[in-house]
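Apart from one protein chain that is not included, each protein chain of the complex appears where it belongs.
All chains are identified by letter, namely A and B, in their written order; residue positions are counted from 1 within each chain.
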Amino acid sequence: MDPLGTGAIILTILGRFWPVWIGIAAIFALSFRFKRRLGLYGRLFDSPVAMAGLALVLFWAFTAIFTDAIATYGTLEQVSQMKNKPPGTPTPDGTGWFLLGGDHLARDVFSRMVAGSRIVIIIAPFSTAVAFMVGITLGLPAGYYGGRLDTFLSFAANLILAFPVILLFYLLVTPEIADTGLPQYLALVLFLFPILFLSVFVNARYRVTPGVRNWALLAIGVFCGYVYISLVSEPGTAIAILPAALDAISVPTNILIVFVSVVFVNSPTVFRIVRGLTLDIKTRDYVAAAKTRGEGLWYIMLWEILPNARGPLIVDFCLRVGYTTILLGTLGFFGLGLSPESPDWGSTINSGRRLLTIVPFPAIVPAVALMSLVLGLNLLADGLREESLKD
Amino acid sequence: MLLFLLRRVLIVLLSAFCLTLIVFLLTNLSPNLEKLAKSEAGTRITDREVAVWLEQHGHARPLLVRYASWLGLAPAWAPPGRHLPGQCAAAAEDDADAPRYCGILQGNWGTSTVFRGDVATILGVRLALTGNLMLWVMLVMVPSALLVGVLAGMREGSVTDRTLSSFSIVTSATPEYVSGVILIAVFASSMTGLKWFSGTAGSVADKGPSFDTMVLPVTTIALYGMGYVARMTRASMAEVMTQQYIRTARLKGVSFRNVVLKHALRNALIAPFTVIMLQFPWLLNGVVIVETLFNYKGFGWTLVEAAGANDIDLMLGCSVVAVVVVLVTQLLSDLGYVLLNPRIRVH
Partner (left out) sequence: MRNWMLTRRALHPLAPGIARSFRDGRVSRREFLATMAGLGVSTAGAFALGGLTAPAAAEDKKQVGGTLRIAQNVRPFRDPRTFDGTEIANVARQCNEYLVRWNPDFTFEPWLLEGWEVSDDAMTYLLKVRPGITWSDGSPFAADDVIFNITRWCEAEAPGNSMAGRMTPLIDGDTKLAAEGAISKVDDLTVQLSLSKPDISLIAGMADYPGLIMHSSYDGSDDPMKALAITTGPCELVSYEANDRAEVRRKEAPWWKGTFALDGVVWTDFGADSTTMVAAFDAGDVDANYETPADFLEIIASTGAETAEIATGSTIVARMNVEQTPYQNVAIRRAIQLAVDNGVILDLGMNGAGTTAANHHVGPMHEEYADIGPAERDLEQSRALLAEAGAEEMEFELLSVDEDWQRNSGDAIAGQLREAGINVKRTVLPGTTYWNDWTKYPFSMTEWNGRPLGVQVLGLAYRSGVAWNESAYSNPEFDGLLDQALATADVEKRRVLMADIERILREDGVIIQPYWRSLYRSASPNVHGFGAHQAFEQHLDRVWIST
């Protein structure tokens, strides 16, 4: 077979992404159709910037979902003679092409980039979400009550923020520390917050109807509790509560460590934002009204203050997912955490940059991918901010 | 005001204390101590030799005693033998004269195992180099970010605004390890053959900085940082431009140029000022990546080397420096905000 030319490569790649195009088209069509009924989300479609951002983010989200359909080769499949080959080189057995070339271990750069999206798309938003739960659960009372609680929590948050992130990673993510089980203990604490948050959230809402409340709390307790234990526990490590047979969610230790470190780094910032917003909102009239109605403290915080702080929080969430993506890349850059053969973008950039000057594609492809996702999130955040300010 | 300052200084000290305690605990976990022993006494030594080494170097004492002796609140470690290794060795030639206490409180920062030297001296040299890098980054980044921000925010929604805003979004979406790699490939490698600048700054420590070696590291950090500052400036500028007094000035017939320069700028720059001050701690992180990438042997590079080899005293020194830099810049940014903004008074 002949090598592909530039045009043919681009066309083939665009073709490979067909499920993504369909997905994006469907979302956009539906959103335009029901634009007026979709609130803030619907208004995104008035702003070209926000639409561009959303399209980029959706692109990578769908790529992550349909990885198996898009990728042409396995992420770890080494095809001999394809080492460091330029884009469009046919494989020796004539079954296909390495669309964006081969890397230093004769693996397909295109497929690895596509598969890398899955890791980022899973870790970045989820760890950010957990960080938000931690930040909100602690930030609301800190801002609302003030006093000693606030002083203590703010001090702790500032302390973590004063740590150079990379020193923190080196302290948390090295194999020695992992062996002591420290990251797992940290996970034990951090993953408790989402459960706490949900329980309090439900409790505050349905306090007056104990029937609903008890069932809801029980459901949360059983379901989240199981997920929690199953996430944290891993047979053969420091925390092995569940036997392997019952351990439904098996998270490789290094992924867990990365996840926990990222949550740990992000939480204090979220805390500060939530605290600031609470300080501001708690002086509003509707909070005073709720107080006079005799609502519980958590009800006020979660059902009065939080919804009114959602604008800035959603914007920050988008930005923070982007920042987390960059952090994950940083971890890869220093060779910390993620498995060495993992196709995640940070690690591939790091291994590709060695031979950058003669074989640019293995580093530049994931670099552009990472950049475009972060760019998409930033644009989306910008659009959201603009639209939410129009209220 | 004085009370306010005093309070803040106390917070800095307390934070430094807590941070070093945490770093101390983490670096003194037993696998980390084993790593230290092996990198000191030989990678291929046995477990028994590890235990002996740790015993001989005072790492077998209780944890809090070791921390207190690092602080200078407990006597320094002195083995039964002749010479005093570690903390007090530098203080006196003769054992008899050596002080019993020599920790931070006595002005002794300990000894680096990686660089085989006094931590204070090492940090001094490395910080000077990083300071140099940061100075140039600030000199490049701040004016260009402010310029971009002001130009973009001056006329919101114009073509200039859209172009410059896109530019700043793109730069702030490009982390250092991406832009640095691309810049080296384009400007310093044989791939394009341009070779305009040097792709490594390893020689700066010996020969001093030169244009050639500094361009790429400075550009790499400045690019990533300037996007954020520029966007802040733009937002602030755009807000100021909609204020009543600006409109009044425009209506009075003051030229657009004069409105921007004389009326809008001062107020528009208050918010970016705090942002810029808060960039210092962030720069400290960016510096680690860039210094590693370009082999610029400054503070960030030292930190990575120290962390990689579990060099306890040096890591503690680095954390003290980091926490002081972060909290002092916060303080300065608060003070600056107060001084710049006539509407705020501290009581």
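Everything below uses one rule, namely that contacts are C-beta pairs under 8 Å (C-beta built on N, C-alpha and C of every residue); 3 or more make two chains touch, one makes a residue touch a chain.
Quick caveat: nothing in here was measured; it's all calculated off a predicted structure.
When the whole complex is considered, the residue among B:G72, B:G153, B:G199 or B:G300 that touches the unshown chain is B:G199.
Among the residues A:L38, A:L297 or A:L355, only A:L355 touches the chain that is left out of the figure.
Mapped onto chain A, contacts with the missing chain fall at residues 76-78, 80, 83, 104-106, 174-176, 335, 339-341, 353-358. Touching residues on chain B toward the chain that is not drawn are 34-35, 38-45, 49, 52-53, 113-117, 184, 188-190, 195, 198-200, 202-203, 205-206, 212-213, 292-295, 297, 305, 308-310.
The rule we apply is simple: only the chains that are shown with their structure count from here on.
Here the CA centre of chain A is 26 Å from the CA centre of chain B.
Residue ranges of chain A in contact with chain B, taken from their complex: 155, 158-159, 161-167, 170-171, 174, 176-177, 179-180, 182, 322, 326, 329-330, 333-334, 346, 349-350, 353, 356-358, 360, 363-364, 367, 370-371, 374-375, 377-379, 382.
Listing the residues of chain B that touch chain A in their complex gives 11, 14-15, 18-19, 23, 26-27, 29-32, 34-35, 169-170, 172-175, 177-178, 181-182, 184-185, 189-191, 281, 284-285, 288-289, 292, 300, 303-304, 307-308, 310, 315, 318-319, 322-323, 326-327.
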